[in-house]
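In this view, the complex is presented without one of its protein chains, the others remaining in place.
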Amino acid sequence: MSSLWEYANPRKFMATSAFLLPWTAGIAAVCLVTGLVWGFFFTPDDFRQGSTVKIIYVHVPAAIMAINAWFMMLVTSIIWVIRRHHVSVLAAKAAAPVGMVFTLIALATGALWGQPMWGTWWEWDPRLTSFLILFLFYLGYMALWEAIENPDSAADLTSVLCLVGSVFAVISRYALLFWNQGLHQGATLSLDREQNISNVYWYPLVITLAGFGFLFIALVLYRTRTEIRARRLKALIAQERMA
Amino acid sequence: MSLSVTDLACARGPAQILAGVTFSVAAGQALILRGPNGAGKTTLLRTLAGLTPPLAGTIEADPDAIAYAAHADGLKSALTVEENLAFWASVFGTHDPAPAIEAFNLAPLLHRRAGEMSAGQKRRLSLARLLVTGRPVWCLDEPTVSLDVENVARFAAAVKAHLAGGGSAVIATHIDLGLPEAATLDISRFVAKQIRADDPFADSFAEGAA
Amino acid sequence: MMPDLGTYSVPVLSSYAVSLGLLVAVVVASIWKARRVRARLEEVESRRGRAT
Partner (left out) sequence: MIGLLKRDLTLAIRAGGGFGLSLAFFLIFTTLVPFGVGPQTQILAEIAPGILWLGALLACLLSLDRIFQLDWEDGTLDLVATSPVPLEGLAAMKALAHWITTGLPLVAAAPVLGLLLNLPGPAYPWLMASLALGTPALSAIGTFGAALTVGIKRGGLLLSLLVLPLYIPTLIFGALCVARAATGQDATTPLVLVAGITAGALALLPFAAAAALRVNLR
């Protein structure tokens, strides 16, 4: 009986990820190139925002994936806490820098977009600010991993931090709404999308979103492979020291 | 109160240190642990104390029966001898500190701050804590460090009194404590240093053949 | 070929530049780290292979 948990075995994960990696990376490259080229060269300007609307193709997918990356880290951390699957927590470790870069992209493009639209580089808008806080959470999570020598202790402590941090991230989100009503436009992607965005912008956006998603999966697979090797390396060095 | 250990495997960090540790200490008995530096005496005692979870095997003893004493004295230098003992008495539920003061001759030092005492005096205070805990199974890590001959004898007398009262003790030490009836266990035969067995990275996961 | 970005060419172009730059940076960093770890692991594994 095959089960999902088999992939938590490092050997099995290495085999499966070796198979998946070229596919996900390939799909990511195709989607990113198609979506960004389409979005940049072949979409009309918005009547109100002008050509800045083109920023949407990097800003929105990066923002969505920045949050999804943290959510994935939360899930894999919980799996580690409950079922002690090493690969799970190493995947969380591998995802953190990728999520942080996505957050940074969302912040930077948000600032560049805000400058012509709102007349200021940085606006303490609830959405922008929550991404800044998310960025701080990523930094803290990664710093804690780096600071602890024993890999299993580091896994446990970062998982606890990820859990507690997630709760506080949600509270911060609501606190920020209370704190400042904000200038940011409403969610770009929602079920009643017809009201927010027309098809000309919608199709390339979905493709770039898929591109960012597959890029995230590919990078996490690739970096998890590295983390597994690094963990193996640590085990071997410890073994040599004992011999 | 007895302590019985079967097939215990202990780890320190990523490394398994000991495997197959089996012994039992009946009430009124003491067991001396011997072994070269780094053999794993501290690791074993920390596992017995419940600080480090065992990798395998069973420890048959109520964890609330074990009093642990580590290398570090665990004293607060800003508190007096009396206050240090009173603190531990309150943590372990109120026990009279008088026998502890008596056993280690701490009465003259009672109002001295721990920070102003010598290493040996601190050690005596640290050992007196064991009597305050009121716990029947003592797990002691090098209890006689920095004690002079006279105080080693005091310590041995305290252990004997503890055993006579139905207690038991596991003591890691290099010196002869003067406890002729105590059994001795050389833990070097249990040493099994390797990457812990529950670490999935311990055996090779050859990717292809690399 | 190049679309007319109008007055907003600087923010749009720099958005794309920054985003692509960061993406390339994280990919390159991942590859660099992967290579380094892999090389060190192979070195240790081969040392072990000889020993046993």
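Annotations
Residue numbering begins at 1 within each chain, and the chains themselves are lettered A, B and C in the order written.
Going forward, contacts are C-beta pairs under 8 Å (C-beta built on N, C-alpha and C of every residue); 3 or more make two chains touch, one makes a residue touch a chain.
This one's a predicted model, so the numbers in the text were calculated from it and none came from an experiment.
Displayed chains that the missing chain touches over the full complex: A, B (touch as defined at the top). Of the candidate positions A:10, A:61, A:97 or A:165, contact with the hidden chain is made by A:165. Residues touching the missing chain, restricted to chain B, are 46, 49-53, 64, 66-79, 83, 86-93, 129, 133 (touch as defined at the top).
With the whole complex as reference, residues 133, 136-137, 139-140, 143-144, 147-148, 153, 156-157, 160-161, 163-165, 167-168, 171-172, 174-176, 178-179 of chain A touch the missing chain.
Here is the rule we use: only the chains that are shown with their structure count from here on.
Counting C-beta pairs in contact, the chain pair with the highest total is A-C. A separation of 52 Å divides the Cα centre of chain B from that of chain C. Rounded to whole angstrom, the centroid-to-centroid distance between chain A and chain B, based on C-alpha atoms, equals 48 Å. Chain A and chain C have CA centres that are 15 Å apart. Among all residues of chain B, none touch two or more other chains. Listed for chain C are residues 45, each touching two or more other chains.
On chain A, the positions that touch chain C within their shared complex are 36, 40-41, 45, 50-52, 54-55, 58-59, 62, 97-98, 101, 104-105, 108-109, 112-113, 115-116, 215, 219, 222-223, 225-226, 229-230, 232-233, 236-237, 240. Residues 1, 3-9, 11-12, 14-16, 18-19, 22-23, 25-27, 29-31, 33-34, 37-38, 40-41, 44-45, 47-48 of chain C are the ones that touch chain A when the two sit in their complex. Chain contact summary for the complex, chain A toward chain B: residues 9-11, 14-15, 18, 86, 149-153, 228, 231-232, 234-235, 238-239, 242-243.
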